[in-house]
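Heads up, the thing below is written out as structure tokens.
The complex appears here without one of its protein chains, the remainder shown in place.
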Amino acid sequence: MSESKKWDWDTSEELIATPSEWKTKFARVQEPYVSPDGKKVAAIARNEDGTYTACVNGEAWENTYENMWNLRFGPDGRLTAIVSEAGEWTLAVDGVPWENKFAYVWDTKFNEDGQTIAVKIQQDTRYGLAVNDQPWENLFEHIGKYVMTPDGQYMAAAVQAVPLGQAEVFKFKDEGTWTVAVNGNAWEKIFTNVWGLDCSPDGKHVAAEVRMGLYDYTIAMDGEMWPEKFNCVWEPVFRPKTSEALATAPVRAAGKWTLAVNGKPVWDSKFVQCWHQTYSPDGRKLAAIVAPSFGQWTVAIDGKLWATTFNELVTDLTFSPDGNRLAAIAKDDGHWKIVVDGTPWPAMYDMVWPPVFSPDGSKVASKVEKGGKYTIALNGKPWRECEALWNPVFSPDGKKVLVRCIEDGKYYRRIVPISEF
Amino acid sequence: MAVPATKLKEKKEIIDVGLEEGAARLTYERIEQVINRVITAEMAARMKVYVDTCIHCGLCSTACHYYLSHGTPEWAPVGKVKQTMWEILEKKGKVSPEFIKRASIIASTECNVCRRCSMYCPYGIDVAYIMATVRRICHLLGVTPQYIQDTAHSHSATMNQMWVKEDEWIDTLQWQEGEAQAEMPSLRIALDKEGADIMYSVIGPEPKFRAQLIYQAAILMTAAGVDWTMPASPGWDNSDMAMFTGDFEMMGRIKRTHFETAAKLRVKKIVMGECGHAFRSVYDVGNRWLGWKMPPIPVIHATQFYYELLKEGKIKIARKLKEPVTLHDPCNIVRGRGLHEMMRYLVNATCENFVEMYPNREQNHCCCAGGGVINCGPPWKTKRVESNSIKAEQLAATGVHICIAPCHNCHGGLEDIINTYKLNMHTMFFIDVLMKTMEIPDALKA
Partner (left out) sequence: MQGIYEFVRGPLLWLTFIVFIGGSLYRLISMYYLLKKKERWVFNYMSLKYSLRSILHWIIPFASANMRQRPIMTVMSFVFHICLLVTPVFLLSHIVLWDESWNLSWWALPDWIADIMALVVIGACVFFAFRRQILPEVKYVTSVADYAILAITAAPFITGFLAYHQWIEYRTMLILHILAGEAMLVAIPFTRLIHMFYFWFTRAYTGSEFGGVRHARDW
């Protein structure tokens, strides 16, 4: 958001590049990616000699590589790709590979401002993270999910800390092999399983979804398990904007799900399913995707349900910046929909992308697809159709939308006033 | 005359650490407590109605390949229910550790939960469900055969069945992509391509043991001009041994990962490789535990996908297989999804000489490998093969040397049967047949 203040919000149309023409320069060109500010469009390209490079706004990176994948722009507009040379892998940032090379590299993540870039690494069959070209000092048997704080200072990962032989079923379930490593330092406590985790925004606490033995699920915070055990749990999140460490997770008891904070249920209501709990940015409201009855999906805010339910799926729950509004993607009878505060937009789509709120929360925009054509819909009203399109971004004053789109093989960066929707 | 169950046991006692050690740790109190918890919290009207309705008529017996192969009553579906669930309910959980061990053996290695018997019972009683509930109890008591338990552990740790590490998975895809590019230079296995039409998912054993199947799928997808992707994160595996050990919580977790991976990639549908049990888990069972009536993202089994590609003319057959072939209808996509006519369309489109085996379609005999039985591993192999002599007879009667079996478990099971009974046959997946018969557009050739 702060970044977007610096962007160009005036040039209404800018032809950045023509990706359809790149095919003539290279043997093959993969699907394009665009930078958050829309000023760059890039794709992995393969040269006639079989080497790979990235083509950015029509210009190839100087270096070529044996292999390349996972081309992704960071929030600050730097372009990364996972690349290999002489059988070793690393991350290339704006064409420059990291100095450290590894046996394998994958799963790139950025912090909020994009200054911190992390990847999972494998070296000599030991696993961990490398952050801004620095591998963790301690590596492990394996690595699972990882998260980082918005400031990029803390990383927490599920790691397998204890080796396991073939078919050692009793060791696996009785003694455990997994734990959590924070910036490479593992907790002492070992669990049977560790899955999803979250860091408190200040990085002081880490909570993780764990299983002890085959039947006891709970949340472990900073290496200590909640005393309460459950039949199942899903990944925890921390409540933001508070100095207290309030890990919040869906828990299942007697066949029904509810939400618990630090082990204690916070909602009276129980559900057939409850997951993807999300706090409003100010931390005051708590919402989750729930199934109040079998095959019926909706959203619960502070335990209260939206009036409408959907029979296939609800996903991508999003709070407005002020926390007063809530939007989600829903699927009903085979159609995809955008739902805002419980009311679906009238139009139905073949596919929709996560809804985006304007800074004041009054408007919602979303990339949508129908019949192979893409557009942006704002408060349910569609803009014109394009060949390809990326998620919309509102201007800081909420009056304009950055539309990054491909029309007739040309990639345009457009600033569209909301009146045009 | 009925052979007492003990007599067979004397014949050869199979030692499985998972069962021995698991049973050794049990106490009567724990057994009673766990069983009663399952009875009150997890069993309800269906189980009660099934047990109360069953008239003990034995009409289900000839449904079961175990019974047809051994011919003695303890292998009949209702015989297995008698030895397990009736006793459990009658004694209200006051059963011995030895009983639980035996129950686990019956439910995990003497029933493929193939559901053929619910098609034979005049009331439609779902014995497979009863056996699955017995497995659930055994899981909660920690008495599950070692090998399948190990795969369930693998699922829990890696979200795939074969302890395939995250980097090994991606590396395998890139390796297969590289190999296939020699044949089809424009081929690409797009990783994590958001917004593709199709997410292609496979089972853990594919990257581990049968990577050429991924190669072949990539050739097919490219030839058909499909916009597809494969996930570079856990969630690529659609298989599910937790469903078969009775670890339903883990089954839910694996299925959630699979569906959410597809949702995150914003694909319109999931196409899965030629696997039966995975289809059952994704299409019918795992989704339910999570609260989804039907899969939230449509799931298409490979055979249906090939059928649609052929029908729509996206792939063409250049030459048909000349050798006579037969087709094995896998339970989980036939009794589980009614794909039998589409498969016949495929066979007839690709093979000149199709010989049906009898019985076929929904009535086909199970391979005896599915339902988690083959996953109980080497200790149980001989028993598994001996328990399906009826399949050997059925295969032999076709007189052909090629058996198409679009399911991984069926493949494994049939290969073992073919080798043991010396049937002079080999198995093929549909994709193997397509690779031999499909037209590769010239523009795509190297």
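Which chain is which? They are A and B, in the order written, and residues in each are numbered from 1.
Basically, a contact is a pair of C-beta atoms (placed from the backbone, for glycine too) under 8 Å apart; a residue touches a chain by one contact, two chains touch by 3 or more.
Owing to the predicted nature of the structure, the values given are computational and were not obtained by experimental measurement.
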item	value
Missing chain: touched chains present in the view	A, B
Given B:15, B:45 or B:443, the one touching the chain that is not displayed	B:45
Touch criterion as defined above, residue of B:288, B:344 or B:436 at the omitted chain	B:288
Hidden partner chain, touching residue among B:104, B:118, B:229 or B:427	B:118
Residue of B:59, B:211 or B:226 touching the missing chain in the full complex	B:59
Chain not shown, touching residues in subunit B	1-2, 44-46, 48-50, 52-59, 61-63, 67, 72-74, 76, 78-79, 82, 118-120, 122-126, 284, 288, 293-294, 334-338, 359, 362-363
Footprint left on subunit A by the chain that the document does not show	293-295
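Heads up, the rule we're going with is that only the chains that are shown with their structure count from here on.
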item	value
Centre-to-centre distance between subunit B and subunit A (centres being mean Cα positions), rounded to whole Å	33
Touching residues (chain side subunit A, partner subunit B) in the complex	27-28, 30-31, 67, 69-70, 103-104, 106-107, 120, 122, 127, 142-144, 160, 166-170, 172-173, 177-178, 192-193, 195, 211, 214-215, 217, 231-232, 252, 254-255, 272-273, 275, 291, 294-295, 297, 311-313, 315, 331, 350-351, 353, 369
Subunit B residues within the subunit A interface of the complex	17-18, 21, 41-42, 139-140, 142, 146-147, 149-150, 153, 156-158, 165-167, 170-171, 174, 185-186, 188, 190-193, 195, 232-234, 247, 249, 252-253, 256, 260, 263, 266, 268, 290-294, 296-297
